[in-house]
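To start, I am sharing the structure in question, which I have written as structure tokens.
Missing here: one protein chain of the complex. Every other protein chain is in place.
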Amino acid sequence: MLLQQLVNGLTLGAVYTLLALSFSLVMGILGILNLAIAELFMIGGYIGFAAIGANLPLPVALVAGMIGGALISAVIEKLGYEPLRDAPVVTPMLSTLGFSIILQNVAINLWGSDPLQLPDQYLGGQLQFGWFTIGKMQLTVLVATVLLVAIVAFIVQKTSTGRALRAVAENREVARLLGVSANRLVLFAFMLSGSLAGAAGVLISLHYAAITPYVGVEVGLKAIAVMVVGGSTRIWGALVAGPLIGLAEVMTVAYGGSQIRDFVVYGLMILILLLRPQGLLGGAQIDRGQRV
Amino acid sequence: MSTYYAGLFADAGILLLGALSVYIILATGQLSLGNAGFMGIGAYITSYLTVMVGIPLTPALIIAAIISGIIGVIVGFPALRLKGIYLAIATLGFAEMVRSFLLNFDTMGGSGGFHGMKHVTVGYIWIWSGGILLLVMILERSRIWLEMRAVHDDETAAGLVGLNTVAIKIGAFGFGSAIAAIAGGLFAHHHVYIEPGNFGFERSVDFVLAVILGGSTAAPGALVGSILLVFLPEMLRSLADWRMAGFGALLVIVLLVRRQGILDRALLRRLTFSKAAS
Partner (left out) sequence: MKDWLLQLQKVSKIFGGIHALSEVSCTVPRGEIVGIIGPNGAGKTTLFNVITGAYLADSGNVLLDDQFVTNWAPYRIVRSGIARTFQNIRLFPSMTVWEHLLVAQQHSGSIFRRLLPTAWADPAACERAEEVLDFFDLTAVRDREARSLPYGIQRRVEMARAVTMKPKLLLLDEPVAGMNQEEAENIRQLMLRLRETGLAILLIEHDMNFVMNLCSYLYVLDFGILIAEGSPTEVRNNPVVLDAYLGQDADA
């Protein structure tokens, strides 16, 4: 069943990739950690569930999750980040923590703390490709992820907004001096990041065929580890780190103990933070700053 | 006092210790999102000592505090290379590692949890909580506290006026970890049952909430925050389901309008002066 495990790992890794990309869009560009992303991801999952429950097609559910994530993310940016932009970096992180507490509580009150299950008809469906089979849902998750990453790559690499974002990421001070219209750009980064989190939420609910209000803490926080492993200051590190951690996790569960996997993932994250803060694949050392 | 209120007071006392553990580390400008990890270490060591080894609670708590403090120092050393958000991420990861380790630690029940501890009264808890609060308040008037605040305000300048910033930051980490361990030990012996899930991210967040809401520049702020977090939902019973949303909103509001929290040094000074005058 090695192949099956590989597919499982890649599917989970795909979700990690999207979510880590969501974290690193804000972290890499603005230098702040938006902790609420973990809960946007959870909310995205519930929105997707609601859409599927209303018999809407999958792509519509995905888009609904993305719009929901983007809108809430915009609110967080306006209320929780923009007024605190000049504060020490830890302060806006705390305010996003406030929003994540709110979002989780709202989800518990709206949908209950017990897991919701996807109807059975969604679980089945295997596709046969010669010698190996893949679940329809898994294939959907993989294809959707590839599409979304391609779209984000296009936006960041080819559009003028993307160029401006990268300019800010390179050097926040210089970008400010050059008069890059910061407010709208930041809002855009938050919304793009929120929509990715929402999409990842819809996809995780397909992967697990269930969702709980605690999925944000369980899976969402781990995406921070994925982001760090990929290199928190570069956006594309997630593309490698996501599948890597997804595979590592599934393999640990399959051949080791299911409980040890978090230990491995977070341990790896801390090692990377200490030894290679620029990420597994990062080239240049990040600037440690001078003493004065 | 009814058992119900006794339970609330006990929770507030334990939360106060957790909040103080964050407060002390924050006094040097380091935010820890992982103090639940140290709390878990303390809870498991204390319970092991009282149940498996059979020594009394008080020495068990002290031993747990010392061990956790040493672990805090060991964790603190590599953490010196990290600042701000990266430090917060690393501490969060550390706590998750502790939780994951405890889930696999079958000697102490693993995911099934551990029990067999003798229940302690709220009075005993508050002897610890009140005592440590007092200790920290005395410490706040000492030279070492000034050094910690100097590191908080401007680490570089602190080094250049002759302060050993490394020792100060690590010492704060160790002290905070020790206090978190005591919170854990008391938690275990109040609830007489522990499981790794008790010491997850949400617990670390509670500590941070209590400090930021109550006031992050004076130790009594942690007391205000802890009381607020435990008792406010009791006053608004009808809204109890929404209490966490309320606290989340309160956190955002406090950060926006009064970043130093409800109680700060100036307010504290005014309160104590007026008391002295009357």
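All chains are identified by letter, namely A and B, in their written order; residue positions are counted from 1 within each chain.
In this text, contacts are C-beta pairs under 8 Å (C-beta built on N, C-alpha and C of every residue); 3 or more make two chains touch, one makes a residue touch a chain.
A quick note: this is a predicted structure, and the numbers were derived from the prediction, not measured.
Asks: From the list B:L163, B:V192, B:A249 or B:I262, which touches the chain that is not on show?
Replies: B:L163
Asks: If the missing chain were put back, which residues of chain B would it touch?
Replies: Residues touching the hidden chain, for chain B, are 138-139, 141-144, 146-147, 149-150, 152-154, 156-165, 217.
The criterion applied here is as follows: only the chains that are shown with their structure count from here on.
Asks: Averaged over CA atoms, how far is the centre of chain A from the centre of chain B? Could you give it in whole Å?
Replies: 30
Asks: Can you check the complex and tell me which residues of chain B touch chain A?
Replies: Listed in rising order, the residues of chain B that touch chain A are 31, 78, 81-82, 84-86, 88-90, 92-94, 96-97, 99-101, 103-104, 110-111, 156, 159-160, 200-202, 205, 208-209, 212, 241-245, 247-252, 255-256, 259.
Asks: List the residues on chain A that touch chain B in their complex, please.
Replies: Interface residues on the chain A side: 27, 31-33, 79-80, 83-84, 87-91, 93-95, 97-106, 108-109, 217, 221, 224-225, 228, 232, 257, 259-263, 266-267, 269-270, 273-274, 277, 291-292.
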